[in-house]
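Of the protein chains in this complex, all but one are displayed in their positions.
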Amino acid sequence: MMTSLAPPFRKAYPHFVAIPTRWMDNDTYGHVNNVVYYSYFDTAVNAQLIGAGHLDIRAGAAIGIVVETACRFHRALTFPETIDAGLRVARLGNSSVVYEIALFRAGDDDAAATGRFVHVWVDRATRRPAQLPDAIRSALRPLCVAPESAR
Amino acid sequence: MMTSLAPPFRKAYPHFVAIPTRWMDNDTYGHVNNVVYYSYFDTAVNAQLIGAGHLDIRAGAAIGIVVETACRFHRALTFPETIDAGLRVARLGNSSVVYEIALFRAGDDDAAATGRFVHVWVDRATRRPAQLPDAIRSALRPLCVAPESAR
Amino acid sequence: MMTSLAPPFRKAYPHFVAIPTRWMDNDTYGHVNNVVYYSYFDTAVNAQLIGAGHLDIRAGAAIGIVVETACRFHRALTFPETIDAGLRVARLGNSSVVYEIALFRAGDDDAAATGRFVHVWVDRATRRPAQLPDAIRSALRPLCVAPESAR
Partner (left out) sequence: MMTSLAPPFRKAYPHFVAIPTRWMDNDTYGHVNNVVYYSYFDTAVNAQLIGAGHLDIRAGAAIGIVVETACRFHRALTFPETIDAGLRVARLGNSSVVYEIALFRAGDDDAAATGRFVHVWVDRATRRPAQLPDAIRSALRPLCVAPESAR
């Protein structure tokens, strides 16, 4: 149903973030609620933007706005597991970035979930499209899995 | 990027659920966090399953497991708005159901977000695919927008 | 263990906010997770501040910072219930406000939970204590259950 798919194995990902689950991530059915997977995506992306890209989420002139996300759920995650979130950049555009993300249980090479996460960068005040800041671009380039698109 | 899209206008939806936002739905950027939209999807679907379909989420023999979701974000939502979630069924299969959902701000006919939400029904204990329970099928049939697929 | 207690019956509360539960509010034990009750508190308080007090959460000069909360859990809440949150002001100070809150299941006069929520108002930029804005004070005065403390 989605034409592009994040790969479901570890070696496809150049960068990982460890995300411990929380008690309340589990829902009535005893596994991590589907909604929460997107919080892992969100956290993996923004941790990279802040840590490597020095994004100033309080006062930076440009911010990343989410315009599309998607996830396929392959197997259950459960508190108190710690999840390894693999992150890569499928497209590094002029003002948008397409991330591919896979979530792995400890020791598993088959992803429990695979997803997409698309940011468009906008001016914080006007919310109109803005150029991807240079520091962000530099931080994301090592995560690219394909040639950078023309600017 | 997704081949099928939920329509972004109200008249496409036979059923609506009102979902008040909460203070903590807003994130650092002052709008509802992308993750939370999926909680609105989840709530709209399950409220219908419980309310009209008499789903017993504690002890019913079959439960709906989420296998795929997706969302496109068209405009911001913000606490303290109340959201109208439009719900319809794009495919009512033997053991799976594809929902299309759109989120509307009060008074807007253009959706703030549109998404997909795919359930596969499984046996609660074994987590193997199960037939969609009859009461659930009856509750969902009025939400179908296309002929029911052969059983 | 707490010296002051919010009363556990409806008639003690001059103001109510209806808060529908969400699917993911339920945890592994099949009832609303204890953490989420505080989200109901937070939402009831801020809905009043924004609705009646015209608080500008994006740009207002003063903001309310939470310095203390507490909750006693008397009976379970469960999705898909809608909760009635009763709200009153136990102390309306110069820069702080003490709220008492009770959560009721539909039709119940005995509270499912009772709690306290204490705001200190601060300057948005410096985070130093600020006077409670006049519009907020006016919005809260009808919720007071005791004489306003000297200003």
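Brief remarks on what is shown
The first chain written gets the first letter, and so on, giving A, B and C; residue counts start at 1 in each chain.
The rule is simple: a contact is a pair of C-beta atoms (placed from the backbone, for glycine too) under 8 Å apart; a residue touches a chain by one contact, two chains touch by 3 or more.
Quantities reported herein were computed from a predicted structural model and do not represent experimental measurements.
Among B:P14, B:G30 or B:P142, the one in contact with the hidden chain is B:G30.
From the options C:A47, C:C71, C:A85 or C:A111, the residue with contact to the chain not on display is C:C71. Touching residues on chain A toward the chain that is not drawn are 18-20, 22-24, 26, 30, 39-40, 42-43, 45-47, 50-51, 57-58, 79-80. Listed for chain B, the residues touching the missing chain in the whole complex are 23-24, 26-28, 30, 33, 35-36, 79.
Chain C meets the missing chain through residues 1-4, 28-29, 33-36, 38-39, 42, 57-58, 63, 65-73, 76, 116, 124, 127.
We adopt the following convention: only the chains that are shown with their structure count from here on.
Relative to the centroid of all protein Cα atoms, the closest per-chain Cα centroid is that of B.
Rounded to whole angstrom units, the spacing between the C-alpha centres of chain A and chain C is 34. Annotation: 23 Å between the Cα-based centres of chain A and chain B.
Under the contact definition stated at the top, the residues of chain B that touch 2 or more other chains are 39, 42, 57-58.
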